[in-house]
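Please read through the structure below; I'll follow up with questions.
In this view, the complex is presented without one of its protein chains, the others remaining in place.
Chain lettering (A and B) follows the sequence in which the chains are written, and residue indices restart at 1 in each chain.
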Amino acid sequence: MAWSLLAALTIGAVGVSAQTAAPAEQAAAPTSKNLAAGFNSLPKGTKVVVMPVDIELFSLSAGGIPEPKADWTETASRFFKSALLKEEKALGLVTVELSETDADALDEINNLHGAVARAIAIHHFGNLGLPTKEGKLDWSLGEAVRPIKEKTGADYALFNWVRDSYASAERKAAMVVLALAGVALTGGVQVGYSSLVDLNTGRVLWFSRLARGRGDLREEQPAQETVKALLDHFPVVQ
Amino acid sequence: MNTPIGGQRGAWGKTAASGSSRRWRQLRLAATAAFLVAVLAGCVTAVKVESGQHAVGQRLVFNLEGPWNQIKLPNAGLAEIWTMEGLPVDQLLVYSGLKDGEDLNAATAAGPMQGQKRSFTFKSGMQPEQIVQLFEGMFTRDGSTFALTKLEPASFGGSHGFRFEYGLTRKVDNVQLSGLGFVAVDKGELFAIVYLAPRLTFFPRHVARVQQMAGSAIIRHGSS
Partner (left out) sequence: MQRREFLGFACACCAAGWGSIARAQSESAAAPGSVADWKVPAKFTRPDIATDEGGLWALMDREETRMRRSPFLIRDQALRDYVQSVACRLGAEHCPDIRVYVMHTPMFNASMAPNGMMQVWSGLLLRVENEAQLAAVLGHEIGHYLERHSIEKLRDAKSRLAFGQMLGLLGLVGAVGQLAMLAGLLGYSRDQERAADRIGLQLMHRAGYDTGEAVKIWDNLLVELKARPDGDPAKNSPLFASHPPAEERRETLARLAAQYPGGVSNEQALLDVIQPMRFDWIVDEIKRSQADESMALFTRMLAHKAQQPDVLFARGETQRLRAKGGDMEAAVSDYLAAAAAGGEPPETHRGLGMIYRSRGQAADEKASFARYLEMAPGAPDAAMIKSYVEELNG
């Protein structure tokens, strides 16, 4: 099964950006790299609209070809979303959801954000920093986000994107076979980003990315763990 | 829309978004993968282009107001790629002295795609429409759609040339982009700057600087 090109581009961008960071896995401590200049907290009770979560789960066949698994994705979407809402509530935020019709209307902005997220992954978190950005998280969608605010009344929008692959039985078998030959195969990769956009200015205020070899979105508890990992650097809510 | 399994492919053809553009996708994917690998390896770098005088190639000079970022690739040809917000968002292509018979595409960041059949060869005698068609062909080889919105004579670099505006709907992620290009053919060589950015927010944000840059351009008449 072929990757969709877009998924591949984004995974590549996020994956590459994560690889260039020193630790093998995402550090837990919040860093200023995740925050835009001059921003570090949200007031309690802030209204955040959760944009349609873009999740896709794949099964890795023996040869490493990822096959989309719709039932896993369906389950993962539900777990992820409920974990997200729970986490937001715990943080003291008010969550607003988007209807399917509204999501249709906001599709262009959603796509635009996707392109900006890839740029942030490559140029802010990766080693291809843009000198004019001066090492800061300095991206803004400007007026483009206004329709989101108009439709939802929220002050911030949270975008989430996750691609997750799991080794199929054949893959696991292949891993064993090749391990004997001294070849290491990955068992699957969890890649994602989470982004908080100010709906009054369009600024990307917070961006977090995830790239690791573990995590399981197909079960409720581990799904909550993934959400926690993504939101680990979330700004303080006070 | 790439699921190879399931009713996406009719009996009549899995061409285009299948067939040819699927092939382009695969090549594009390979090229992108190569790019990302290069980024990892540190072969691709971003350098600041400062305000003030800046030369591209042997014959083209700009006087910039405000800095840009240039993305440097290991096999860069005669074109440069600049950006303000990052490659997935906006791109400024700068051509300086592309010669008769040279390929527009080979000179840009994407690099020559293995085995691509279509080439975008510049010929000195080309009319403006034909040059626009070259760019159009290059921008649409992945299935994106192009719509010319304006083509008019304009001076560029002190040479008699043209300016064109267009819209592009990017196939891979459906982002709608706006484009602006300035072109002149001087002593049989092509000089151009072409800017492409999302029509929402980003194109309006940076277009004035592109126009300023175009206005400041000088094509030197030295031999190349």
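One rule holds in what follows: contacts are C-beta pairs under 8 Å (C-beta built on N, C-alpha and C of every residue); 3 or more make two chains touch, one makes a residue touch a chain.
This one's a predicted model, so the numbers in the text were calculated from it and none came from an experiment.
Engineer: Consider the whole complex, including the chain that is not shown, and state which of A:107, A:143 or A:219 touches that chain.
Structural biologist: The missing chain is touched by A:107.
Engineer: Which one, B:45, B:176 or B:216, makes contact with the chain that was left out?
Structural biologist: B:176
Engineer: In the complete complex, which positions of chain A touch the hidden chain?
Structural biologist: On the chain A side, contact with the omitted chain comes from 1, 61-65, 67-71, 73-74, 104, 107, 170, 174, 178.
Engineer: List every residue of chain B that touches the chain not included in the displayed model.
Structural biologist: Residues in contact with the chain left out: 1, 3-23, 117-118, 127-129, 133, 136-137, 140, 145, 148-153, 162, 165, 169, 174, 176.
To be clear about the criterion, only the chains that are shown with their structure count from here on.
Engineer: Roughly how far is chain A from chain B, centre to centre by C-alpha average, rounded to an integer in Å?
Structural biologist: The answer is 29 Å.
Engineer: List the residues on chain B that touch chain A in their complex, please.
Structural biologist: Those residues of chain B that touch chain A are 2-5, 25-26, 28-29, 32-33, 36, 39-40, 42, 44-48, 67-69, 71, 83-89, 172-176, 198, 200-201, 205.
Engineer: Using the touch rule from the top, collect the residues of chain A that touch chain B in their complex.
Structural biologist: Against chain B, the touching part of chain A is residues 1-6, 8-9, 12-13, 16, 19-20, 68, 107-109, 111-112, 114-116, 118-120, 122-123, 126-132, 139-144, 202.
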